[in-house]
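One structure is given below, represented as structure tokens, and several questions about it will come after.
For this depiction, one protein chain was excluded, whereas all remaining protein chains were kept in their positions.
Read from first to last, the chains carry the letters A and B; within each, the first residue is number 1.
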Amino acid sequence: MGKQLGFLVDSERCIGCHSCEMACKNYYQLHPSLRRRKVHPIQENDYSMPERNYMSLACNHCVEPECMRVCPVGAYSKRDDGIVMHDPSRCIGCKMCIMACPYQVPQFDPEVKKVDKCKMCAQLIDKGEKPACVAGCPMEAIQIIDITSFNKYGAVKLLPGFPNPSITKPSVRFIKPTIGKQIRRDK
Amino acid sequence: MTIRNNLRQTVAGVPNPKYDLFIHQQTLFKFWSFIGKYYQGELLQNTDLLHTTLREFTDFIKPRNPKLVEGLELISTITNSELQNVIFDYNQLFIGPDKLLAPPYESAYCSPEGLLMQDETLAVRSFYFKAGLEVSNKGQIPDDHLGLEAEFLAYLLWNQRISLEECTVGDNDAGTFQQMYSQFINQHIITWIFDHCNDVIKHSTTNVCRAIALIMYGVLDLEKHCLV
Partner (left out) sequence: MDKKISFNRRTFLKGAAAASAGLAIGSSTSSFNLTGLKPADAAGDNKAQVFRNACPRNCYDTCAILSHVEDGVIKRVSGDPGSTYTRGILCAKGFSYTRRVYSPDRIKYPMRQKGRGSGNWQRISWNEAYTEIAENILKIKKEYGSTLPICLDKYSGNFDIMHYGIEGMMSSLGYTSRATGTPCWPAGIDAQTFDMGTIISNDPEDLVNSKYLILWGVNPAWTSVHSMYFVKEAQEKGCKVVVIDPVLTQTASKADLYLQIKPSTDGALALGMARYILDNELYDGNWLHNNAKGYEEFFGYVKNNITLEWAADKTGLPKAVIEQLAREYATTKPANIWIGYGMQRHTNGGTNVRAIDALAAITGNIGKSGGGAQYAHLQTWGFNYHAMMQNPPEGTEGGGDRAINMNNFAAEVLAAEDPPIKMLWLACRNPMAQDPETSVMRKAFEAMDFVVTVDQFMNATVEMSDIVLPTTTLFEAPGVNVSYWHWWLYLNEQAIKPMHEAKNDITIAMELSAKLNELKPGSCTFPTSGDLEEWVGKEFNDGIYQMFGINHWTDLKKGPAKAKNSQVAWKGGKFQTPSDKYEFYSEEAEKFGHHPLPIYVEELKTTDKYPLRCISPHWKLNIHSQFQNLDWMESINNEPRLEIHPSVAKEYGIKDGDSVKMFNDLGYIILPAKITGTVPIDTVVTYEAWYKSKDFNVNYTVKAIPADMGKKATGMPGIAFHDNFVNIEKV
């Protein structure tokens, strides 16, 4: 099996500050409605005690990308390193990929009337640099890993609220947030 | 204004096609000069002059579509109190200090972000540069401000007329200006001017600003059909 690059999202380190989202928007000077990376709050009821936890998601560069499968004009392609690329010059804005993706990753750019999506800053990776979100996280909570050889104890394939990974086999791994001891007054 | 031989309406009894073009360009020149001055903030200190100038539109602009009809009609209904208030209307549409109701910048409508000084601004800057011009306050005033774009178009038309009149270097010079004019209109005006005019029509509180927007809409509507 070849290489499959993906994101390691450490929700224990993550403080939900949105710097990763903004670092991406800043790098590409995106339209305000386009959030290639989104920081999603995790429902507090999904944990034993209420806490403020987040899951930062961009494109999952799936092993079996639905977007690529349904695109009628072949605008999607998967590189040897596993990054799923979208070619705006071929895109006709039909939005099939938007409907097909279980993670709502592709977004419609209202100005150019085409789809927009995270490409893991492939051009930076090719130069040996880090993607904007990885470089822009104050907590170093996002890393690029090779899913095929990644083997960290405690890493999981999903967090509460994340769609079933068996559909498209997303290349993302998470470190669960730990809940500390809480002395509360609302018992 | 002397009209040389090659710009006579007929030459040896035959209608001169260059004459029609000449008159058409004259109309556009008057229009774009006006728009340039208006959007650069002139003509507002002297509302009487503004009113007079607007009334003259009926002399040289033929009402050939509904927007032009409506705009020209509105001009005749402009009251004195509206003239008093035109400065406030103008400011809330184009100047500030609050959020602009009809920002007079191409990139506010065309850039993916609605921000200023984006790619469109720089594309306009290159265009000006090709014509040997640049913004007097480059970097501080966005190049794609409508007042500047209009001044540029008037500049191109002026030079085209000079070339036509003086027959310099054959027809080529006039042709070059004509080409630049068409390109600029297609690439940098048609793309956003209708949305801008609609914003003015919607938010304007005086018939003055509204009339100007209707006329601009009407003129560009015709232009976009004429240009190849």
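By our rule, a residue touches a chain if its C-beta (ideal position, glycine included) is under 8 Å from a C-beta of that chain, and two chains touch if they have at least 3 such contacts.
Note that the structure is a prediction, hence the values are computed from the model and not measured.
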Not-displayed chain touches, in the whole complex, chains A, B
Of the residues A:23, A:58, A:71 or A:84, which one touches the chain left out of the display?
A:23
Just to verify: which one of A:15, A:124 or A:144 makes contact with the chain not shown?
A:15
Just name the one of B:155, B:181 or B:194 that touches the chain not displayed here.
B:155
Could you list which residues of subunit B touch the chain missing from the display?
1-2, 26, 29-30, 33-34, 36-37, 40-41, 43, 49-50, 52-53, 56, 59, 87-88, 91-92, 95-100, 103, 105, 108, 113-118, 121-122, 125, 128-129, 131-136, 138-141, 145, 147-148, 151-152, 154-155, 158-159, 162, 165, 173
May I ask you to list the residues on subunit A that touch the chain which is not drawn?
12-13, 15-19, 21-23, 25-27, 29, 32-33, 35, 39, 44, 49-53, 135-140, 177, 180-186
